[in-house]
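A single protein chain has been omitted; all remaining protein chains appear in their positions.
Entry: chain A
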Amino acid sequence: MALRGALWRLLLDPHRRAVVSACRAQGTAAAARCDNEKVASKSKTQKVQFNWRDGLDLEGLLTEEEIMIRDSFRTYCQEKLMPRILMANRNEVFDREIVSEMGEMGVLGPTIKGYGCAGTSYVAYGLIAREVESVDSGYRSVMSVQSSLVMHPINAYGTEEQKQKYLPKLARGEILGCFGLTEPNHGSDPSGMETRAKYNPSSRTYSVTGSKTWITNSPVADVAVVWAKCDDGKVRGFILERGMKGLTTPKIEGKFSLRASATGMIVMDEVEVPEENLLPNVSGLAGPFGCLNNARYGIAWGALGAAEFCFHAARQYTLDRIQFGVPLARNQLMQKKMADMLTEITIGLQACVQLGRLIDAKRAAPEMISMLKRNSCGKALDIARQARDMLGGNGISDEYHIIRHVMNLEAVNTYEGTHDIHALILGRAITGLQSFTVGK
């Protein structure tokens, strides 16, 4: 909602408004689908203005509800998250309250139907991710993990009891979850994981031993969805809870990326997990991959949100800064960079909308998600680096925020499948030949 501090200044500043007595003209481009016929007939005389903020009218592809969700959440992100991020990133502090706040907004697990979740479209999920990540990728990681990597597996693969027990609390942000797949020796090849879950028929528990690393939220998480190899050699998911004996979550120090989110390990030393905590409806790597695809889709949108922030910030900076008597933006080198940024962001977002619609229609293949996660992250990292350069010396100061996005996007480009790994996924789809391993 559009109020608070900013409004004070605007209401008290008379010079902002034109002198007008009683006049309003009709119609905006925003949601004028019903007025399209009138606009079409007028368009012979009316020239279409190019909007650099929305190069291919993404707005026109969204439903009224998606626009409302986006607008409401954007206001929250700008008013509540943006003021925190400078210090949170500088001092490496994770604000646990943001999870509860996002829970209140209803943006955790937004695509899930029931259990206190909103049940929105995947396009809305993408718009949410874009708004959070334009503030910080660390915050968006927290949101993605909770929604796609914790709530989604419980919803897709869990029992009704598990869903009732965990989903409403996760949706409210009352409890925080993390996703344990990656290990110190197994990142891109999860099938080689060394974490084992041994079944004890006498106690009806699984004894889980192993360690996971690079786990977002783990130092402060209440629950962990951990993937381990069972006696039959198949990978299965288990819900672990903080307090279980043998479970520790040390923090990873010395991180220069996603500093506003807490990252750590999950160390399990014969943790006794009751069999009720097994996710029964999936086995094999399809389980974790299903979750990762869900998260990767959000990242495809989110990365472009970070890129948009960097593009807009660089544009404003180069318009304001005068060197040799003219704004930096007057220079061809600057304009070329901005043209490239505009193009990639615009095209990337159009692809994301199409992908979201396909997912909603259940006509999406995993390779599509790989393609866009890879594209968005690679392009966003490039855009952020260029934008950093355009700001010159000021570009390395966190006060201008861009350097923080540069740092963050290094991780975003790497996690949930590195740039190269997604290339191999696509390569296999294109040629039919796998090139992940050295064997046949």
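Here, a residue touches a chain if its C-beta (ideal position, glycine included) is under 8 Å from a C-beta of that chain, and two chains touch if they have at least 3 such contacts; residues count from 1.
Please note the rule applied: contacts and distances are computed from a predicted model.
Participant: Mind telling me which option in "Dynein light chain Tctex-type 1", "TATA box-binding protein-like 2 isoform X2", "Electron transfer flavoprotein subunit beta" or "Autophagy protein 5" is what UniProt lists for the chain we can't see?
Facilitator: When "Dynein light chain Tctex-type 1", "TATA box-binding protein-like 2 isoform X2", "Electron transfer flavoprotein subunit beta" or "Autophagy protein 5" are compared with UniProt, the left-out chain turns out to be "Electron transfer flavoprotein subunit beta".
Participant: Would you mind spotting which of A:E104, A:E194, A:D231 or A:D269 touches the chain that isn't drawn?
Facilitator: Among A:E104, A:E194, A:D231 or A:D269, only A:E104 touches the chain that is not shown.
Participant: Where does chain A touch the missing chain, residue by residue?
Facilitator: 1-4, 6-8, 10-11, 14-32, 34-35, 46, 49, 51, 64-65, 68-69, 71-73, 75-76, 104-107, 110, 116-120, 124
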